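Have a look at this one.
For this depiction, one protein chain was excluded, whereas all remaining protein chains were kept in their positions.
Coming up: subunit A.
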Amino acid sequence: MGSYVLRRVLQMIPVFFGSTLLIFLMVYSLPGDPIVALFGDKAADPAQVAALRQKYYLDQPIWKQYLHYMGNLFQGDFGTSFTGRPVSEIMADAFPVTIRLALMAFVFELVVGLTLGVLSGLRRGSVVDTVVLVLTLVVISIPVFVLAYIAQTVFATNLGWVTPTVQDSTDLSQLILPAIVLGSLSLAFVARLTRTSIGENLRADYIRTATAKGLPRRTIITRHLLRNSLIPVVTFLGTDLGALMGGAIVTEGIFNVQGIGNVLYRAINQKEGPTVVGIVTVLVIVYLVASLLVDLLYAVLDPRIRYA
């Protein structure tokens, strides 16, 4: 187990280098000149452009820029944005907001999604099952921004329960609505995955054995059925945590949440290399760690899976 984790962590190193290099190249190959764009509609003064290029190290060939960036990174310096703020500070502001939002969405989809999935899976064909199926179908087929605008209009403009946008991104209670919207799509997937998985396992031999042994129904469901049925769901949830963090751009925009999505969107628009590379690198690491956790969880859920 220990050596397995160590191996996986070591594997992350080349992935880390590869992904930073790729992102660096991608930002570099974005069309347009970020320095000239700083001047907006007005003509850029050539002497000033040259001086600014030198300041941001953009007058060097791409490989030198990359080495320079990586060199600084290992000294804990993520570079500076055009606003003159260190990228590490920008990330320290924005990541906690997005992590909170993503975790709230995650908990919401986990709790509600699993409950709905188990209920409908156990009572296939019942009214509950049909209702869950129809509701999840509706959620899956509606794009997230439509859901967000509906939620905003209904709960803020019409009912007045909340403000239309988040006034303070560090206030958890204000993040509830965006989190529900953000988590709703995955919730539908979780519910449907759980339902199918439970339905299949209900007919498995070990459930019949357990029932024949005379185990109480509650024990059968929680100990045997649920544990075995969760493997595909856990796989989905693991990758979804990363997707929630990176994919919150639309939701963050509509509710004006000052998280990583908004920062990343602006940085890409401005072709602000250090900010984009820094944020995406952290997102890649989140993804890698989440998938490692998923793999470890498999072993917990199914004793037949062992890591040597």
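Throughout what follows, contacts are C-beta pairs under 8 Å (C-beta built on N, C-alpha and C of every residue); 3 or more make two chains touch, one makes a residue touch a chain; residues count from 1.
Convention: contacts and distances are computed from a predicted model.
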Quiz item: Which one, "Putative tricarboxylic transport membrane protein", "Peptidase", "Peptide ABC transporter substrate-binding protein" or "Methylmalonyl-CoA mutase C-terminal domain-containing protein", is the UniProt name for the chain you do not see?
Solution: "Peptide ABC transporter substrate-binding protein"
Self-check item: Residue among A:12, A:26, A:156 or A:176 that touches the chain left out of view
Solution: A:156
Self-check item: Contact partner of the left-out chain, one of A:33, A:59 or A:77
Solution: A:33
Practice problem: For subunit A, enumerate the residues touching the unshown chain of the complex. | Solution: 31-34, 36-43, 45-48, 50-52, 55, 82-85, 89-90, 93-94, 152, 156-157, 160, 163-165, 167-169, 252-256, 258, 262-263, 265-266, 269-271
